[in-house]
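Presented below is the structure to which this report refers.
Removed from the display is one protein chain of the complex; every other protein chain stays in position.
Let's turn to chain A:
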Amino acid sequence: MPKDKEDRTTQTYAALGVGFVCVVIGLPLWWKTTEVYRVSLPYGDIADLSNTKVKYTVDVAIINGDQSLSENHITQLSRLVSDKLETSEDAVAPYYRLNVRDVTEKELAKVKAMTSLSNTDSQFPSGEDDVNRYQVVIVPKLSPLSLQKPYLSLGRTVLIQSTGSTDIPGLADKISTVIQKSLIKETSLSKIFHDGKGTGDRTLKPEKSSMRSVRSNPGYDITFTLVNPQPDILDVHWDIEQAVKDYLDPFLQQLQRYAKINVQSQVLYFTGFLKRMRRDDGKQAYLYTDKDLPHVINPLEAKLGSHTSNNPALNFLVYVPSRDQHPIYIVDSKGVEVQSNSFLSPQWGGIYIQNAPSPSENDTLPVTMELDMRRVMEVFISQLRLLLNFQSQKNGDTLVADVGSRVISKWELDGWLRSRCLENLGTSIATLQSLAQLLGEISNIVIQDDIGEQVQDAVNSIQESQRHLVEGRLEKAFLESRNAIVCSEKAFFDPSLLELLYFPEDQKFAIYIPLFLPISLPVLASLWKAFKWMKEERKQKTE
C-alpha cells in the first residue's frame, strides 16, 4: 500500500522533527535558563598550594672575632655548621644562607670595644633593611666579656664566646643550636603552619604559646576596662590616656606597619565578681585560683563586646575589689600568691586586681584613689606580648637582652613576622581548600564574580608570599600573606554563597515533572518508533 507507506514516512519525519526541536532547542534552553552562575575558580592552583613546600630563607653571617682560629678552623666551622643546618624535607623548611668570614679591622675594633653586654647594640646596629639578616659574632676566649651562654642582643646579633681552636665541633654545635632553637625556632614554625592548615598531628598537643595567643589578624582591638563595683565608696581615677601614650604606644609603634591596633578604654560601675571567694583567715584575704577565672569573666562579658569591629578583641581589666571581698589575692595551684596579682586568660586578655585600702571611718565618701598606671601597664604589656605571641621567654640555653616589656627586640619581631606569615599561609590555604571542596561538592552554590576575584587574589598572594619567603624578603612575604588571609576569609564568608544553597533537588523535580513527563513520554515513544521503522525500511531496502 503506497499511500500507507507515504503516511508512515510523513509520520516518521514529523516525529523526528519534533524530537529534533526538543533536543536541539528545548534542552539547551532549559539548561541555559536553569543554570547556576558559577565563575570558574583556579581549582588546580588551589590543589597545588598545599603540595608546594614552603621554604624560608634566612641569612646568617658568622663573623669570627677570635684571632686564634686559623683559616682552616673557619673552613671546618663553616662546613660543620652548614651540615648541622641542613635543610630538612618537611613541608616547611628553612634554608640558611651561610656566610662565614673573618672579622674586618673595623669589626675587630668593635669586638674589642665591647666591655659589657649593654653596648652590643650600639656596636652592631641593625637597621630597618636588615630584616632577616643575622650576625653571629664569635667573641675571643680572652675577651673582657665573659659569656657562659650565647647572648641575643636587641638587634639581630648573637654573641658566642669562642671555645678556642680545640673544640671547633662544640662551637659549631652551639652556633647551630642557637640559630635553630632560639633565633628561628624551626619546630615551632612548622607546628604553627600545620596548625593553621589543620594538617597538624592531632595526637600531639599544640604549642602552648600558640594556644595562648590570638590568631593572626590584620587588626586587633585592645580594650582597657576599669571595673569599680562601688563608686560610692572608692572614687577610682586612672589616667589611662597618658598611660597608653607613655607605655603602650612605644610598643605598638613597632607593630604599626604589620597590624592595625585600636586602643580604647572604659570604666564600668556596679558590676563585678559574682562568685563568693574562699576566705583565708590567716592571711585576712580572699584567695582566687585560676579555676575561678570563668566566673570572673562571664558577668563582665556583656559589656565588653564591640558592635562595629570584627577584629579579635583583647580585654585588659583592672578590678578594684568591693569592700565585702577585700583584699583579693590570686594564688597558683600550689597556693602561693602570684606576685603580679593578675590572670592571663588565653586568647581573651588579662585581669589585674588592684587592692585598695578601705577608707577610714572619718573619711568623706567616696575616697578618691589614683591608680598607679606604671604598675598596671607593666602587667598588661607583658600579657599583651604573650597574647600577640612574642616569645621572649628565657629559655635556659641563652641569655636574652633585657628588653623591658615596652620594646620588642628586632630578632623577636623578625621571628614574629615569620611565624605570623606561616600561620597566615597555613590558614588561608586551608580556607581556600575547604572553599574549593565545598563549591565542588555542592553544585547549587552561586559563585559571583567578586568571589572569583577574591579567590584569585588570595591564590596570587599566597604564591607571591611563598616566593618572597624563598628569597628571604620577610616583610613583603608577611604583607602578602596578610592580604591572602583577608581575601580568602572574605570569599569564604561571603553571604552570596548561601543564596541558592537550600533549594533541594526533590523540589526541583516536583516542579519539572508535571511538564516534562507528559511531553517527553510521547516524544520519546514516537522517536523510538520512528527509528525502528527507519531501521526496518533500511533492512528491506538492502534485502
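Quick note on the criterion: a residue touches a chain if its C-beta (ideal position, glycine included) is under 8 Å from a C-beta of that chain, and two chains touch if they have at least 3 such contacts; residues count from 1.
Convention: contacts and distances are computed from a predicted model.
Q: Missing chain, UniProt name, options "Large ribosomal subunit protein mL46", "Anaphase-promoting complex subunit 2", "Translation initiation factor eIF2B subunit alpha" or "GPI transamidase component PIG-T": which is it?
A: UniProt lists the chain that is not shown as "GPI transamidase component PIG-T".
Q: Of the residues A:T104, A:T187 or A:S306, which one touches the chain left out of the display?
A: Only one listed residue reaches the unshown chain, and that is A:S306.
Q: Of A:D129, A:D324, A:D449 or A:D506, which sits in contact with the chain we cannot see?
A: Candidates A:D129, A:D324, A:D449 or A:D506; residue touching the omitted chain: A:D324.
Q: Who touches the missing chain here, A:S78, A:S165 or A:S265?
A: Residue touching the chain left out of view: A:S265.
Q: Of A:I233, A:M377, A:V400 or A:I462, which residue touches the hidden chain?
A: A:I233
Q: In terms of residues, what is the contact footprint of the unshown chain on chain A?
A: Residues touching the hidden chain, for chain A, are 4, 7-8, 11, 14-15, 18, 223, 231-233, 235, 237, 240-241, 262-267, 269-271, 274, 276, 302-303, 305-309, 322-324, 364-366, 510-511, 514-515, 517-519, 522-523, 526, 530.
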